[in-house]
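Shown here: the complex without one of its protein chains, the others still in place.
Naming follows writing order (A and B), and every chain is counted from residue 1.
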Amino acid sequence: MRLTLAWRWTELRMLLPLLLLVPLGFVVTHVAEAGVLEPGPLTLAFGYVALMLVAHAILVLSGHRGDQLLLPLVGTIGGAGLVILNRLAPDVEPTQAFGLQLDVAATQLAWFAVGLVAMLAVAIGLRDDGLLRHYKYTWAAVGIGLLVLTAFLGYEVNGARLWLDLGPIAIQPGEFIKIILVVFIAGYLADNRALLTGASLRIGPIRVPPLPYLLPMLALFGLVMLIAVRQNDLGQALLLFGIFLTMLFVATGRRSYVLIGLLLFVAGSFAAYKLFPHVAARVDIWIDPFADPTNKGFQPVRGLFALARGGLFGEGLGQGLPQSIPYVHTDFIFAAVAEELGLVGAFALLALFLAFVFRGLRIAMLARDEFSALLAVGLTASLALQTLIIVAGNLKLVPLTGITLPFVSYGGSSVLASFVMVGLLLNVSHRTARAVDREQGLKDR
Amino acid sequence: MIATNVRRLAVYLLLAFVVVSGGLGWWQILDAPALNARAENPQVIAARRSAMRGTIFDAKGALLASSAVIDGVSRRTYTDAAFSHLIGYASLRFGTTGVERAYDDILTGRADPNPLRDLMNDILNRRPEPKDLTLTIDKRLQDFAAAQLGDAIGAVVAIDPRTGAILAMTSIPTFDATPISELPDPAGPAMARITGRPGNPLVDRARQGRYVPGSIMKVLTAAAALDAGAITAHTTFPDQPQQETDGFVVNGFTIREHDLRPVTPALWSLSPALQVSSNIFFAHVGLELGAQRFLEYAHRFGFCAGGSIGSGARALPVSASYVTAETDGDCGPFTDDVELASASFGQARVSVTPIQMALIAATIANDGVMPALHAVRDVRVHAADAAGGPSSAVLEESPSGDGSRVISVDAARVTRSAMVDAVEGELGRLYAGQGSVQLYGTGSDVHTAGKTGTAQRGEGQAPHSWFIGFAPAQGDAQPSIAVAVLIEGGGSGAGRAAPIGGAVMAEWLRLAGGG
Partner (left out) sequence: MSGDLLRVLLLGLQLGFVAVLYLILFGFARSLLRDLRSAEAQQLASRVGIGRLSVLESPDDEPPAGTTIALGPINSLGRNVNNTIYVEDDFASANHAMLTFRGRSWFIEDQGSTNGTYVNGHRIDRPVALSFGDELMIGRVRMRLER
């Protein structure tokens, strides 16, 4: 058997500009802060680009045939994010882990390394979809277990119970639950499609989804409301339900199901608003943060001020006041980008996310089987919705939530989970490419 | 089929990203100016906390307000409480008021008067450089006016009728702005002490106080009726002499004359009527003019809407004056002829600010052209040593806004001569019970024009004492000062306000003449 090594030239070509982008961002930050024209420390910047190039090389060596734009897209978004985190690092408390004291940029870089390893493992390691598809109920059990564990054993940070303590590090199970949910729903919809296309129920003039859709929909809805209320995590609830509705829409093509689901969510949220004071408080802050700008509305108001300071071209990297926003490195990193790089820079970041989303959807469209297609849709929708929810939260379009901006916000669980999702997307596109190759081979023969 | 749905999903997600980008545009471009100006903005707070503010000087270079940064905190010191209402305060705790507020961006250096330099500073992120201001006010006249009021609650406004420059503007009681502009912590009790004193010291009576004008309103009635052609200098009303004693019945309501003291009623034209301040005569004039035209002239003179000192973004707001009941920020209609007749001599629902009345005097003095008010003369490069006086480098002169013609030259001249008579005429002196005009003239060979007002309030409340006037007023002389004096509950206009008005005008002519 002859081993031919197909180099991933597009991937390399799109990764190389990072050699300019990330170090340049570090230099700008240093010059702006020190007021001296000198490059400053660039270890983290080059370390980051080196990590990306190593990941690229491993993909090449393993003969990976997956999409070549995903890694560069993620690399650019993450690179811009690292520049911003590095700029924020002096104003954010450093982290302590394994006896080391690292600033947020260095910690984030370490997590990028862990994430890339996980991504490669998933992208290369999964030979077929069996592990995911056939054990979907096991995965579902694991997911629910994590959820319950968090709900009862987790500890609260800022009023939301999101964290599980695992000795030296703490993780946010929510970040992984969404992956498990995507895998489970993709498996469920793909396996039961014959059943699912069955007759829809009618209650009077209203068409209701058939029971096999309806039951998991209601179960999930209940679960989601539980998360929203019990863990005070509106963002996570909205995200999980959004992922489910998106996948349901793609599997059935019925806009009405999505509409019913959304109505259900709105009604549920309204009920929660009326019943639970802590939910009501969050919504009230959202509606008018300026009612209490020095206390409850402090964070969102500071975020809006940062946006306004940015204007069209921004205050300039290193010259704004993003540290005036509490939790800027997690919840409000997008506002920090918008302040320092302006509308121009923030728009570029959004466009990069959109490009990533289109790429993910393309992988879904090209996929050869329904499970893979739905898996790719779910993963892409997850990252897309996550981005939209937190960015819209920063912009006061929806209530502010504590979910992260993928690849940009500081946070180990988020980075790790996001890279696992990229790995799965790479895996799907790899298997599609292999299938196409086999068909081509058959024809050629 | 999945491919089709995925394609649709792509469109929906694209739309969602477009909406989010729209939100970004809203906050970063459309709503940004409003957000950037908000006092809670940390940028504004940080700038105010540590940034140097420019110095404020009077017209002659005397120091009025200056800043020093001590331990990273900017503290402001004010030298003269007579200016506290106009200049206001720049407090870390209580925000900014007055000129400090209107010129905040200039004083802190956040904006440069030159738009090009402003843009460059912004692009290059230069540190803001504070700028200094000089006012149009001479501290000596301001202090003189404040001293004239003494402890009396009231206000004095003096304007240069030719340019609209404020020459003096003081409100009593006043307060010391320094303690509330120092460190935030002691500022609280300092503010509490000020607000705890009687008479609302924080209120600028010149700009924000609204009072019944009484007889000084007759100047406006006369000027409007002359300009509209409703009366001439010689118009008389045959029923008027009898009505002076019997009363003037309008719509079944009898308007009665005030106490004419030794004066015997006669058939009066404008000048004698103004000298004895005949309510009956001016009720006739107002009815002759009619409600429609009365309201129209009121608008022209600046009534019925908020006014300003200065223009554009750097204007100091002035409360609106009204001739009728306020309706949606405008003057409502007169309910009947009784209200019109009463408003014509300054009663009914007329309410005015001292600045508005000073503007009426200035307009008559300026031959019918109402000048545009301003209190800041120019913006200058920050002087390193405030005690050494202002820098000579002027960055921007306040635009001397064009006045607007309100009434004709002729109407203004006839009104002016009647106002000169009201100060110096035989009948006026007889009515006032004074043997001499010295009390509220300038006391020299310079003639003055003026009108007193004794504004009746409710039962048991002493009337407000008013005076408006200008000088020099003889012949073709160009008046160089117009004043309005108000003393709350001060009693008769001739007794309290007029002497102060005369003294202020005399002091100004002395200062201007002496250099």
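To be clear about the criterion, contacts are C-beta pairs under 8 Å (C-beta built on N, C-alpha and C of every residue); 3 or more make two chains touch, one makes a residue touch a chain.
None of the values given here were measured: they were computed from a predicted structure.
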Omitted chain's touching partners, listed by label: A, B
Selected from A:10, A:43, A:101 or A:138 as touching the chain missing from the view: A:10
Residue of A:72, A:300, A:378 or A:423 in touch with the missing chain, whole complex considered: A:72
Chain not shown: contacting residue from A:254, A:296 or A:434: A:254
Where the unshown chain meets chain B, residue by residue: 1, 3-4, 123-126
Chain A residues touching the omitted chain (full complex): 10, 13-14, 17-18, 20-21, 24-25, 27-28, 31-32, 35-37, 69, 72-73, 76, 80, 83, 194-195, 197-200, 207, 253-254, 314, 316-317, 341, 344-345, 348, 351-352, 355, 358-359, 362, 365-366
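Definition applied: only the chains that are shown with their structure count from here on.
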Approximate Å spacing (C-alpha centroids) for the pair chain A, chain B: 60
Residues of chain B defined as touching chain A within the complex: 1-10, 13-14, 16-17, 19-21, 23-29, 31-36, 38, 40-43, 46, 125
Partner chain B, residues of chain A touching it in the complex: 246, 249-253, 290, 293-294, 301-302, 304-305, 307-312, 315-316, 319, 321, 324, 338, 342-343, 346-347, 350, 353-354, 357-358, 361, 364-365, 370, 373-374, 377, 381, 384, 388, 391-392, 395-397
